[in-house]
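Next up is a structure, given as structure tokens.
What you see is the complex with one protein chain gone and the rest in place.
== chain A ==
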Amino acid sequence: MPDTPYLLAAVAVSAAVTWALRALPFAALAPLRASSTVQYLSTRMPAGIMVILLVYCLRDLLLTETRALAPVIALAVTVGLHLWRRNALLSILGGTAVHVALASLVFTA
């Protein structure tokens, strides 16, 4: 079991690394903001990074196992709900509820 000093240190280290990665690039990139290449990147990165994060979440999906059906079906429900109602909260709650139901009751490991 992790003790409190270790957990505090883990939180401090994680917070420092995360904040540094978020804050320092602004100083480094400030002189580049006028560059047309940076502007080209800046308008296109957001959509692409969200796609990468989605794939990252699904990185351990083993399509050969039936267990993978739970996230695949839940993903389809999330996408379907979002294209239908465009309500972020509804899509996330719906998709997660379907996943919890399937992973806990149907495709138990």
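Everything below uses one rule, namely that contacts are C-beta pairs under 8 Å (C-beta built on N, C-alpha and C of every residue); 3 or more make two chains touch, one makes a residue touch a chain; residues count from 1.
Note that in this section contacts and distances are computed from a predicted model.
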{"item": "Hidden subunit of the complex - UniProt protein name among \"Thiamine pyrophosphate enzyme TPP-binding domain-containing protein\", \"Heme exporter protein B\", \"AzlC family ABC transporter permease\" or \"RNA polymerase sigma-70 factor, ECF subfamily\"", "value": "\"AzlC family ABC transporter permease\""}
{"item": "Residue ranges of chain A at the interface with the undisplayed chain", "value": "1-2, 6-7, 9-15, 17-19, 21-23, 25-26, 28-29, 33-34, 36-59, 70-71, 74-75, 78-79, 82-83, 87-89, 91-93, 95-96, 99-100, 102-104, 108-109"}
